[in-house]
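Shown here: the complex without one of its protein chains, the others still in place.
To keep things simple, chains are lettered A and B as they appear, and every chain counts its residues starting from 1.
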Amino acid sequence: MPRRHGTTLSIAVIAGALVACGLPDSEYFGPVPAVRDPHHLRWCNSGEPDNLDPAEGQSTTATPLMHALFDGLTRYGDDGLAEPSLATSWDITPDQRRVTFHLRHDARWSNGRTLTAYDVAYQVVRVLHPITASPNADSLDWVKNNLSYLSGTVRVLLRDRGGLPAGTIVELSVAPDAVPPPDTNLRTASRALALRELGAAPAAAYATVPAATPVTIVELSGRPASPPGPAADRPWAFVYWDRGAGVYGWVPLADLDGEPNAAHRYQVVPVAAKNLPGHDLTADEVAALTAPAPPAPTPITVDGRDLLMLPETLGIRVPDPFTFVIEAADPTPAIVSTSASRAMRPVPREAVARAPRRWAEPGTIVTSGPLHLVAAIPRDRLELVRSPTYWDQADVKLDRLTAYSMDDQAANANTYFAGGCDAVAANNVPQSYLAALSTGNHGKPYRDFTVSPQLGVYFAVINTKRFDNVHLRRALALALDRPRIASFLHGGEIGVASYTPGAPIASLDDADLAACGVTRATPGVALVIERGALCYVPPPGLEYDVAAARAELALARRELGDRFPREIVYKFNLGFEAHKLIAEYMQAQWKQVLGVEVRIESQEWQVFLADTRNLEYQIARMGWIGSAPDPEVEFVRMWRCGAANNRPQWCNRAFDQLLDEAAATIDPKARLAKVRAAEAIMVSEAPIIPIYAYTQKHLIRPYVRGLAQNYIGQPPLWRVWLDPDWRSQP
Amino acid sequence: MTLAATRPRSPARDAWRRLRTNRMAVICGGLFVAIVVACLVGPAICAAFGLDATTLDLDLLAAPPSRAHPLGTDALGRDLLVRVLVGGRIAILISLTATGVAIVIGVAWGAIAAYAGGRVDYVMMRIVDTLYGFPTIVFVVVIRAVFDTQSLVSLFALIGAISWLTMARIVRGQVLTLRHREFVEAARALGARPTRILFRHIVPNTLGAVIVYATVLVPQTMLVEAFLSFIGLGVQAPLASWGTLVTEGATQIAVSPWVLVGPGVAMGLTIFALNFLGDGLRDALDPQSRRL
Partner (left out) sequence: MLAAVATIAFFLLHAAPGGPFSSERRLQPAVQRNIEERYHLRDPLWKQYTTYMGGLARGDLGHSMKRQRSVGEIIAQHFPYSVKLGCLSIVFAVLFGTAMGVVAAARRNTATDHGLMSLALVGISIPSIVLAPIFIRFFALQLGWVPPARADGFVSYLAPAAVLGLIYAGTIARLARAGMIETLGQDFVRTARAKGVTERTVVWKHALRLGITPVVSYLGPAIAGLVSGSFVVEKIFQIPGLGFYFVDSVASRDYPVLTGLLVFYVGFLVALNLIVDIAYGWLDPRVRT
């Protein structure tokens, strides 16, 4: 049978060729190509950036690029902590409610204009404005009146009314679910409006609003948080016109002669003392914060023409072009580190106003950072080049950055192997490669494959409404052998039973060990917040203990009786190989230790998110990565009763109480102690089961220098350069 | 014309004889049967050697073929030989049942359209024509994702529901020619109801064409299942099929090629065998449409 043999033979040959020709043992993963351009980095990004606009972009694919394109008051250094950038210094009030940033004078936008504090204020206003609907608004959830600004219920009183002086910040008295009242900021004009830049002539308009079309006032020139107009007695208004994707622009206020809601009457009350911008709390007021709430003040009635929602209702002020003040309602030690995050990175008003949704594209984008965007081909790559207007040229080693937008992990690794890119974005190494990467160099890891800790934790969430018996939850937690999971993940992950992630204590230096109050022999992790000064050691969790697990299970069985579940369903989302492996492992482990039947389900991401939010799950996989080393804000606050991301919907009064107390505590060590006590409660009640602390896996060519590996996965990409003589100094 | 001295030869007998002379087709048929049998009893045999589909051999993670694991292990340390056999069960089950669904719908549709004739036939066939142009794969993707069904039943029902079109056309063609034969006239004269005529007399005579097309449909549905599993909308964990195994293997080809080769070869051989068998059956059952 010649044909059959022929076919089988060909199949066998192919199969044999594949299996036999393994990748040869070598020091590095893939042949190391020669360095062609020492100042051009080709970077395999983890996908296509969702949006480069700091107010809109959210993903890990966009964030490192955003940080390279847009400078911030502070920036993330090589160690992932905030360091001064646009702000050369800052003053923090003792009660940690206000920070005054002093900006440098030599920062410029790529179009030549000097960068001022008004640009910083503009971004904060923009992120919190309801029209923008920015998904990053919750980074600023500590700013005074941010919630009422977002929901459009805060106003400034324009004239003396009802015993209150002009300039008082008031809130509209609206029932929470009532129909929102008509917008006081709405205006019309009897003639066409020429939207233009502040102080420009009408001929320079880039958009013209037809007469009698409503626009919304966003800012007025000359007021506390807005830039000054050309003439103090003739203010200008920054308005929004809802045409197509929207457009903003300045017009003289006098042109806006129609006020549709001028005569509508509103009930308003002055805001509470702690929300009053520019006001320092007196001792009485501080005491009043913890006293039982006084009766609500009687609202006064005001006409629409006397109310306007303006930036000054937020806790921001710009006393002069190079000073920026921001205020929090509660003591907030994280203000300085948050100033490095995207929600506070200034954006160029002139570019944004013309195309609010699409300004961050090559051609229209204006940048302030070390790199500038020159090309963005969808799902292919982005090209960034050195920005000649950046103030810190000495810090920039890179002339050109090409970021490839492939979203397939294996394709990224293969492209790296074949010499197509110089480094793979941290944590984008495929799970299935890790075993080979850890042993491919004659049984040792390849020299260009490294592992570093990451500020994130992988855990399972348990629906506490369904599994309300704490013993059952504890049993499930105690039955998992975490280090085993970490061992087959091959990524150097650290199996943890504790929750807040940190660096392994064994890897800390002496100064940090002292700050953390531990010795090198202490097991577990610790989160260094300030080197040598402030450290957080999470409380220990429910470590693997078969006897204890079975004891808890017995208790649960006794208490639940018939209600004991016959089968438990564990859900994870599609898209990452590791989730499935871990799910199958946990299934096997729970069966073996507890005799509990577990069924695994996987869901597509959207459906998974929806279901876990709506409590349509029993146990599900979750992961959380922090953007700053702040255990309270980034990790522990998540579990408050009713918090947005509290998927188990776990509620514990003592936990919330401790967090409230912590929020009012100023001394950082005392504050962290309260946070730790709260976390201890949470971990022992097991609404979540921590599994491992994330690590980042890196594939970086040996000739790449200056690519930092930090905790939060945000390397300053502009400091990278390639060394053609790498062999002489590995 | 002389009276035949031997037993009259039925068409089925003729077909079988012709098939038997086509050695390749017979071998492929045997191959398919062998694969099915291996998938059914293989895992039990492997268990005797200590290999099963769920044990994690954590010391030999992602290991190439060796004495302990003839096809190697995957990234979680599971033996691939058993996984391929167990995966085969699911893959073959899905494709057989999906083909069954397609047969049922297609035969019914084509037979009714051809027998009823006139307007009914026109409308029914226009629907088929329209659906032909419809990107059915997309349809399946949307339905699977939208209604988020995890069940196996809905999977093969759905695959079957998009695969019946050509079957309907074939059956219709057959029924059209059979409609005017004498045995049908006779049945009608006897007063039999149309449905009875259709399904008891006519349809069985189309069986030849149906079987031929069915052997082509089985590999087709197997490929559809593989495609769906590739997108993640096919078979779900902890069940595995060749589609899911191949998808896993595809991403690891650079470092662990054996993870793809095992299920890939199994799937390829099965599909090849069925296609060849289908060719052979077509030659045997309908000599006029010979491949020449």
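Points worth noting:
To be clear about the criterion, contacts are C-beta pairs under 8 Å (C-beta built on N, C-alpha and C of every residue); 3 or more make two chains touch, one makes a residue touch a chain.
Worth saying up front: this structure is predicted, and the values here are computed from it rather than measured.
The missing chain, though absent from the display, is touched by one residue of A:Pro38, A:Pro130 or A:Gly706; that residue is A:Pro130. The chain omitted from view is touched by exactly one of B:Val128, B:Ala226 or B:Ala240, namely B:Ala226.
Screening A:Arg358, A:Lys465 or A:Arg727 against the full complex identifies A:Arg358 as the residue touching the chain left out. For the chain left out of this panel, the touching residue among A:Asp422, A:Glu584 or A:Asp611 is A:Asp611. The omitted chain makes contact with just one of the residues A:Ser89, A:Ser151, A:Gln592 or A:Gln657: A:Ser151.
Residues of chain B that touch the chain left out of view are 130, 133-135, 137-138, 141-143, 145-148, 219, 223, 226-227, 230-231, 243, 246-247, 249-251, 253-254, 257, 260, 264, 267-269, 271-272, 275-276, 291-292. What chain A contributes to its contact with the hidden chain is residues 2-3, 6-7, 10-11, 14, 17-18, 21, 23, 50-51, 58, 130-135, 137-138, 141, 147, 150-152, 357-358, 377-380, 404, 406-408, 411-412, 414-415, 417-418, 420, 604-607, 609-611, 613, 644-645.
Convention: only the chains that are shown with their structure count from here on.
For the pair chain A and chain B, the distance between mean C-alpha positions equals 49 Å.
Contact residues on chain B toward chain A in their complex (touch as defined above): 23-24, 27, 54, 56, 58, 61-62, 64-65, 75-77, 145, 148, 150, 232-233, 236-238, 248, 250-261, 265, 268-269, 272.
Here chain A touches chain B in the complex through residues 1, 3-4, 7, 11, 15, 18-19, 22-23, 408-410, 413-414, 417, 430-433, 435-437, 440, 484, 487-488, 490, 574-575, 577, 580-581, 583-585, 587-588, 600-604, 607, going by the rule given at the top.
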